[in-house]
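Missing here is one protein chain; the remaining ones are kept as they sit in the complex.
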Amino acid sequence: MSATDLPPLAPSPGPRIRAVHDEFHGDLLEVSMGPHHPSTHGVFRMNVTLDGETVMKLKPVFGYLHRNHEKIGENTSYLSSMPYTDRLDYLCSMTNNWAYALAVERLSGQAVPERAEYLRVILAELTRLLNHTCLAGFLLQDGGASGTPLMYAFREREKILDLFESLSGSRMMCNFQRFGGCRTDAPAGWLDSVRRLVDGYGKFLDEYEELLTGNEILMARTQRIGRLPAALAVSAGITGPMLRAAGVPYDLRKVEGYGFYPRFEFRVPIGADGDTYDRYMVRVLEMRESIKILQQALRGIPEGPVMDPKARLRGFRPKPGEVYSRIEGPKGEIGFYLISEGGPNPYRYRVRPPSLINLTLLEDLCLGHSIADAVVILGSIDIVLGEVDR
Amino acid sequence: MLGTGLLKGLGVTAKNLVGSFYDPKRFVTTQYPEERTKLPEAYRNFPFLVSESPEDPMGTLRCVACQICEKECPPQCIYIEKSRDKKPDANGKMQIYPAVFDIDTAVCMSCQICVEVCPFDAIKMDQVFEIAATDRFTGLLLDRQALAKPNSYFHQIHPTEAEEVDGRLAAARRAAEEKARAAAAAKAAAKAAPPAQPPAEAPKPAP
Partner (left out) sequence: METPEQIRDRILARFPGASVAVVPNPGPAAQHSLLAGADLGREIATFLRDDPVLRLDYCSNVTGVDWPKQGFLEVVYHLYSMALRHGPVILRMRTADRADQVTLPSLTPVWRSCEFQEREVYDLFGVVFAGHPDLRRILMWDEFKDHPMRKDYVEPDDYEWEPTPHGDILAKARRHYPAPAAGAEGKGNP
């Protein structure tokens, strides 16, 4: 859809509301949105100071889901920390697993066989599909489209979750990657099911876009809302689709080329305005690119082992050293920083959570907008509290 | 025209609404508990202990109480106490067995690490999920009796994995029997033949 065949935009609500309020003299109202709130994506609280309906000040408060994951990581062996990484960003367990496995492999110099690398790319792109589908559904839910786009999104997400269940045994807490490859190989017929799903996903996206992308209500609610300038985004460490919607072409799959991503041809969508509508559209376009990557990976996946024969499951003690390694998760750059002193447990285990860093600018984006827009902006940042709080 | 986006969207919802009456792709709800979806073979919920025969589940547990699963379990939900005596296991070898083997399913996070590290294929993942209890503490703490299930049950829920495990254990048993037979034959041959003369001391080469 090009910019020429969209209907003209509604005027931005900000300046009009300010003009009306200047005539009245009122007090500022402080509202605590959350932690029990259906639209805050988890136990998340925003202390909002309002002048009428306009946001004057916004302080995010979190820590309600803090489970001290990092201290558990210091007291648990490297292998036993893998199920805990599932529970960080609990929607995208496969990419969390891969980020941690990659960090430990870089720390210990462990090699990974080819089939495992292809399988990891397939699972990561499936995770990206399900995360962005979930986000599109929830963004519309927050905007008020009470349930219909959400249920259509979840209907498709269930198909991917069923694939994960038949591969790893669990829908969301997959615990599938190991240091040196994947835990098991794909059962017979699994790759064919993935091919069938991927071939049909484009049609689902077409139907979903027909429902949403040209929708005047969605455009009025999301265009020119929460504009993010590129320089501020870079300084604030924003990563992922939020950064690319602001116009900065930085995607770790291209910049760092971890795994086998350099073998696949795909484009990276960049936004023009940095507003909420761009963040939504960048994710929709990324889903289409993920389908392309999946088709290439499914064509090229070789036969072979999925686990390096020299990898050790128990008694794994990497040599002393430290490493920081990062991958492009669906929400942004998820990184793991590990310090090893040669023991069975890491000395320091740190997760760099994309959702937390992306929240740095929540106040900047919401100032001057109405409180209903604050909910939509939060929805477009795409946070998961399991990752923010760890 | 303003509103074409909305009309197209309404068309999509109408297609889904009408289609859900006759198209299985659009109506995806399983009417649980009258209908149940078929679980994939790899599905896992909580662990169980494998015993070789259903008639004597406690006596033929494969578990030898090595406590590796207890050490590797991330939330440490397994509690094992070794037995003082030994019992013959399914192969006839005298092994210690677990006198106490408790899994706290309120703590277990179904990660399957205990299954991966067990060297004896003694603990595997079960698939039962309709196990609500009325008491939060004792009702969810499964002991040896509740955990022991026969190998035939394992074949029922995870057929390919059970075949592979059985094949591997049978091959290991055959290899052990071969070794025992070869050792017995060598011992018998040594007893029958006269004792050989020790070879004369060869002169050591000069350094």
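The chains carry the letters A and B, assigned in the order they are written, with residues numbered from 1 in each.
Here, a residue touches a chain if its C-beta (ideal position, glycine included) is under 8 Å from a C-beta of that chain, and two chains touch if they have at least 3 such contacts.
These figures come from a predicted structure and were not determined experimentally.
Among the residues B:V12, B:A42, B:M125 or B:L141, only B:L141 touches the chain that is left out of the figure.
Which of B:M58, B:V100, B:A133 or B:A170 touches the hidden chain is settled by the complete complex: it is B:V100.
When the missing chain is restored to the complex, the residue among A:R115, A:R352 or A:H369 that touches it is A:R352.
One chain is missing from the display, and on chain A it is touched by residues 62-63, 66, 68, 70-71, 106-109, 232, 234-238, 248, 250, 255, 318-326, 333, 335, 337, 339-340, 347-348, 350, 352, 356-357, 359-361, 389.
Note that only the chains that are shown with their structure count from here on.
For chain A in complex with chain B, the residues that touch the partner chain are 7, 76-77, 79-84, 148, 152, 155, 158, 162, 165-170, 173, 175, 183-184, 187, 207, 210-219, 313-314. Every residue of chain B that touches chain A in the complex is listed here, in rising order: 1-6, 8-9, 11-13, 16, 28, 40-44, 68, 72-74, 109-113, 116-117, 125, 160.
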